[in-house]
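Of the protein chains in this complex, one is absent; all others appear in place.
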Amino acid sequence: MLGSLALPIAQGGGPVIPTFQRGSDCVRENRQFCWDWFSSHWSSTFQPRLIEHIELTAMAVGIGFVIAFATALVAHRWNWAVNPATAVFALLYTIPSLAFFQLMVPFTGLTRLSAEIALVSYTLLILFRNILTGLREVPPDALEAAQAMGLTPRQTLWRVELPLAMPAIMAGIRIATVTTISLTTVAAFIGVGGLGEPIFNAIQTGFKTQFIVAGVLAVLLALAADALLVVLQRVLSPWAKSRAA
Amino acid sequence: MGEVKGGLSMHSIIDAFQFIGDNPHLMLTKTLEHLALSGAAIGVALVIAIPLGVTLGHLHRGSFLAINVSNIGRALPSLAVISIGIGTLGIGFINVMVALIILAVPPMLTNAYVAVDGVDPDAVEAARAAGMSPAQVLRKVEIPLAVSLMFAGIRTGAVYVVATATLAAIAGGGGLGDVIVNQASYGTPGVIAGALAVTALAFLVEGMFAVIQRLLTPKALRHQKGAAELFTPLIEGT
Partner (left out) sequence: MRGTMRRLIVWSLLAATMAFAVAACGSDDNSSSSSSTPAASTSAAAPAQPGKGKPSVTIGTKDFTEEFILGELYKGALEAKGYTVNLKKNIGATEIIDTALTSHKIDAYPEYTGESVATVAKRNEPAETADEEYQLAKEFYEGRGQTVSEPTPFEDVDAIAATKAFATKNNLTTMEDLKKIGSFSLGARPEFKARQQGLAGMKKVYGINNAKFRQLALGVQYQALDTGKVDTANIFTTDAQLASGKYTVLKDPKGVFGFQNVSFVIDKDKLAALGGDQFMAIINSVNKLLTTDAITAMNKAVAIDKQDEATVAKQFLTANKLV
């Protein structure tokens, strides 16, 4: 087994330096893509990062949605709240991600919490805007009909307005999700893992395969999430014709 | 150099401005680098996206491509695109520029297409009936009516480029990202100063395109409500 071959050093008692596994020619020459390296490192290096990435994203979009949804309901009811909420969320959105993550560290450490605070913040603007717009775009006829049927405001909200707002809400979730996947790669800068970690590590060695694999995996994840959410959108609002835009 | 500070407060914001004042040469150089990189990428993206989008929209062709390129483009994680770029093109300005162009083209292309494609058919018909050639129709009717939505896409792409150019620092592209990643030398005030500068640049670029948009919008349409902005996220999402 490789590594068990030991090179004893001087009799003076230096350390035993094992013979480490030699990289394949592809790897040593840093050729464009080394499939062998990729397949041997998938489960140790890339799969855990992919799972971390999904976890970080899901948590951010989930928490962001709850906050944005609550804010949108408030703004829908009390119109004066729209501008302050939009202003705050827009302000958070404009902070460059590399800065936001670093600035959280003194408060919440090199932890997922720091990353999540930033990631959640970035979802709020798009989710809030889309949920609110969706609610506002509900046709007045529908509201009138609901009133005529004797529904309370709460019932109207949950049985009429929200279902009709579903396309806009799903559109917002979709954009927020792919944006978060993108930003989560940057979060690796403060050491929380995810697919950004192999990217930042690859800078150490300039190893092309590592750059490409990490990048491609992130792209595939984003496209897969986007596609999944399109399907979900169709499932949840089958009455909405796909707009030819 | 001053003591490396950590933590954040109102005082930190003031410190950030002090940092800018103490390091004018650094901030100016980095801002210009950032502007140059962004400007180049936006310029090339415009040259690729607008003619293509306008033409396709005018001919009412290629809708599948034009709509979906923005869906896919919007989903692309920026650091991942840069990473693939490093792996294929190596570190440096060109690699980052290519990545930024790839990220900027989709919103510009799709909006240009949708804007021209969606011009009121009656207006186009009337123009044809009045004897205009297709080229004249395009120039005098379709484009002016499409300006608003088209520029929504241009502005989205441009601001996205300015923000993403921050990541160029990791790929050897320079710019304000160099300040933001160098908390070791510049401390928290530096990070905040870099962030403020990027944000200011983004607003500047957005404002510049807003002015251009206004100049290109025919007077009659200038006071129309910018419904396009409201709709863009929805259009992109459905």
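Residue numbering begins at 1 within each chain, and the chains themselves are lettered A and B in the order written.
What we mean here is this: contacts are C-beta pairs under 8 Å (C-beta built on N, C-alpha and C of every residue); 3 or more make two chains touch, one makes a residue touch a chain.
The structure displayed is predicted, hence computed values, not measured ones.
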Given the contact definition stated above, which residue among A:70, A:220 or A:236 touches the chain not shown here?
A:236
Which positions on subunit B touch the chain that was left off?
1, 4, 6, 90-92, 169-172, 174, 178, 181-185
List the subunit A residues touching the unshown chain?
3-4, 6, 9, 14-18, 20-23, 27-28, 37, 41, 43-45, 47-48, 50-52, 54, 58, 105-106, 109-110, 158-159, 162-163, 191, 193, 197, 200-201, 203-207, 210, 228, 232, 235-236
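Just so it is clear, only the chains that are shown with their structure count from here on.
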Between subunit A and subunit B, what is the gap in Å from one C-alpha centre to the other?
21
Touching residues of subunit B toward subunit A in the complex: what are they?
6-8, 63, 67, 71-72, 74-84, 86-88, 91, 114, 118, 163, 166-167, 169-170, 177, 180-181, 183, 188, 191-192, 194-195, 198-199, 202, 230, 233-238
Using the touch definition up top, name the residues of subunit A that touch subunit B in the complex.
32, 94-100, 102-103, 105-107, 126, 129-130, 133, 167-168, 170-172, 174-175, 178, 181-182, 185-186, 189, 195-196, 199-200, 202-203, 206, 208-212, 214-219, 222-223, 225-226, 233, 240, 242-245
